[in-house]
Structure formats: C-alpha cells, structure tokens
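Quick one: structure below, then a few questions.
The complex appears here without one of its protein chains, the remainder shown in place.
Note that the chains are named A and B in the order they appear, and that numbering of residues resets to 1 at the start of each chain.
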Amino acid sequence: MSRKVPEERYRKTFSYQFKAWLEGTKDPFLGRVEMRRQEAPPESKEEKERRERDEEALKARVYDLEHNFEMRIFNRLYRVFSILFCIFLVVMLLAAVSDLPAFGRGENPVNNEVAQRYIEEGLEETGAVNIVTGMILDYRAFDTLGESHVLFIATCTVLILLRRDGEEEQREGRDNDRLYEPKDDVILQTAARVLVPPILLFGIYIILAGHLGPGGGFSGGAVIGAGLILYLNAFGFAKTERFFTARTYRRTSFCALACYSLAKSYSFYTGANHIESVIPLGTPGAILSSGLILVLNICVGVVVAGTMYTFYVMFRKGGY
Amino acid sequence: MTIFTCILLGFLVVCAIAASLSKKLLNTILIFMSYSLVMSIIWVLLKSPDLAITEAAVGAGVTTVLFLVTLKKIDAIIKKESAQEETDEQEGA
Partner (left out) sequence: MHWEYLLNNYEEAVAMILFGIGFSNLLLQKNLIKKIIGLNIMDTAVYLFLALKGYISGRKAPVVVDGVTRAEAYINPIPSGLVLTGIVVSVSVTALMLSLTIRLYRRYHTLDLDEITTRLKREGK
C-alpha cells in the first residue's frame, strides 16, 4: 500500500492489479461476468458436524488398504502388469542389442574420425599423456564445468533438506551423533592414525598426476573425501572442526569454481579471436605441462572432495 | 579372459538378483557394495583405468557409506522415540 496515494486510487492502478493477479488474490471473475460471488450455503451446526463425520467415515473406508476390495485387485493387477512390462522391455532391448555390430571390432561405426583426431593430435595439442584427461579437460572442458556445477547444486540441495536450525534441534543432533557408538575406540583410532596420511597423500598424487597416467580430478577428489570421512569417524567433530569448517568449504568451493570458470573463459576468448594462448604446453611427461589442465584438475578435485565430505556431515549431524 | 569375464558377469547378475530378494536391509547394502566392486574390476578388463579408480572410490566407498548412515538415522529415530519396536525388527539391521 502506498503512502502517498490514497487507497482507492491505488486499487485502480495497473501495478496493484498486476500484483494481485500474479499472487492469485484477485478473483478472475469478479467484475467481468454477470455473477454474484458464491457463498457457502447456510447450514446449522449439527448438519456441519454430520457432514464432516460422513466424510471421515468415507475416507477411512476407501483408504483402508487391507480390506478394500478394489485396492487389492488393483495391487495384484499392478504387479502382474509390471512384470509383463519389464519382460517386454528386456526383450525389446535384447532385440536391439542383437542388431548391433559385432563387439570389439575396429571397423565399428562408433570409432570414427573424432576419436582418430583425439588420439593422433591429442598429445601435441593438449600436451597431456593421458588421452582421456586431455579430452575431458581440454577439448570438452565445458562439460566438466557443468558437472562441477551439478555437484555444487546437489550439495546445496542436501544442505537445504537436512540442515538443522534452532536450538533444540542442534542439541538433538549433537547428542545423537555419538550416542550409540563407543567413545574413543582404540582400534579405530590407531588404524586411522596409520591410514589417513597415506590416503590423503595418495589422493593428492592422483589429482596431480591426472594428465600423466590414469586418475584425474574426480578419482582423486573422491579418495580425499573418503580419507576425511575416516578421520571424522575416528576422532569426532571437535577435532575435525579445527581445520575444516563450513567457512572453509564455502570459500574453497567458490574459489575452485570461479577459478575454473575464469580459466575456461580465457580459453574461449583466445579460441574465438584466433589468438595463440600464452600458456606454454611444456614437454609431455613432466608435471608442469599441458597448459591449464593441471589447474583444472586441482579445481575439480577440490570441489569433489568437499562435496563428498559435506554429504557425509549433513547426513550425520545436520550441520557443520 | 573370456571365461573370466563370463564368470564376473554372472556374478554381477547373481548379486543384483540377491540384492533385490533379500529381506534385511543391511544385507542388501553389503551385497550392493560387492556389486560395485566387481563392476570396478570389469572396468579394468575393458582397459579403462580412470573409470576403475573412480568407481572403486565412489561406488564401493562413498555411496555405501551414505546408505549405512541413512540406515543409522532411521534406526536412531526409532530408538529415540521408543515407540514402534516391531517396526524396528521389520526394517532389519
């Protein structure tokens, strides 16, 4: 309601009518159709109670699953038709498979000139020894950017669904966390002390050597996430929050995604304007080679590790 | 290699059927974890090492841990309420 314009004049303006239409508060028929607004028919109190009791009895009768005859027939028919449909689907798919070209031959139509280009000129154009990493982080890096965003959105959604706010729920979360587990289990903590440093080191190695051998951002990030989950399980939340809090996750995720986007924008810019990019490709086989692939691997690895860890923490405690 | 691949694929089908027919939820999740691990070995036989590492870390690692934590959340809520113990036995684990 505006303060400067009186109310009757405000109700005639376009903006008020648009807002009322948008929110659904405006009756679409009033003023346009020759009709009086419908009101509920007058009924006494006993009639109203009787009507509500009847409706309740009807609902209880209809939705009573065990004794309702039609629901039982429907359940049986549903199961029979599901099985028939599944069998039909599998037979159709097998018929399609039997028409495919023979498995594992080199002359199949799926091995076309795109794969030939990626293999033959992949090493000199991207500088990566691992052809698959060079493909997903150089030729097709836009897909990987979309996939990192999918991970980020999944984390945001799990945060929305499972976050506990409010004092009492937070207390519940903290109590339930260690309630049914033995506190300070000796076996678990000793094993974690021995295992967690090699796991994290191995994960970092997989990320950094992504363009030199099998591995890459996804695998390394998953391994680092698993290592962090093991540390959390063995030592509890108090010790883990010394180095990994919600703020850490937010900042690292945002920086990693922004860095990836900037690097990709640079590649788009130089590619679209036919400029040579200034980043050197280096010798294949060294760590600091293949242009921007190392940076992109690290960004993807950080996002994946944070995502896996956040999923676990959200499920367990409902907050950081 | 062909015989080995056939054995592994047969194991996959048996695992999938067993996971759908088992009565307790904890057994289902453990069978699913072994299914994921055998998938990872098949990726190695198909000469894709990237897929093998990723599936081993993600499928037999993080997904199974998430399933187990979900089970714990469901049981924990029952024990806290202490209302429906027969449902507790029915859910398994």
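Structural remarks
By our rule, contacts are C-beta pairs under 8 Å (C-beta built on N, C-alpha and C of every residue); 3 or more make two chains touch, one makes a residue touch a chain.
Note that the structure is predicted; figures quoted are calculated from it, not measured.
Residue A:131 is the one among A:131, A:204, A:281 or A:295 that touches the chain missing from this view. Shown as candidates are A:94, A:238, A:272 or A:288; the residue that touches the absent chain is A:94. Considering the full assembly, A:86 is the residue among A:86, A:201, A:255 or A:286 that touches the omitted chain. The set of subunit B residues touching the chain not shown comprises 5-6, 9, 12-13, 16-17, 19-20, 25, 28-29, 32, 35-36, 39, 42-43, 46-51, 54-55, 58-59, 62-63, 66-67, 70-71, 73-74, 77-78, 81, 83-84, 87, 91.
Counting the whole complex, the residues of subunit A in touch with the unshown chain are 59-60, 63, 65, 79, 82-83, 85-87, 89-90, 93-95, 97-100, 102-106, 108, 110-111, 114-116, 118-123, 129-132, 135-136, 140, 143-144, 147, 150-151, 154, 157-158, 161-162, 213-214, 216, 218, 222, 284, 304, 307-308, 311, 314-315.
Everything that follows uses one rule, which is that only the chains that are shown with their structure count from here on.
Remark: subunit A and subunit B have CA centroids separated by 21 Å (rounded to whole angstrom).
Touching subunit B in their complex are the following residues of subunit A: 130, 132-133, 176, 179-180, 206, 213-216, 218-219, 222-223, 225-226, 229, 308, 311-312, 315-316. Contact residues of subunit B toward subunit A in the complex are 48-50, 52-54, 57-58, 61-62, 65-66, 69-70, 72-73, 76, 79-80.
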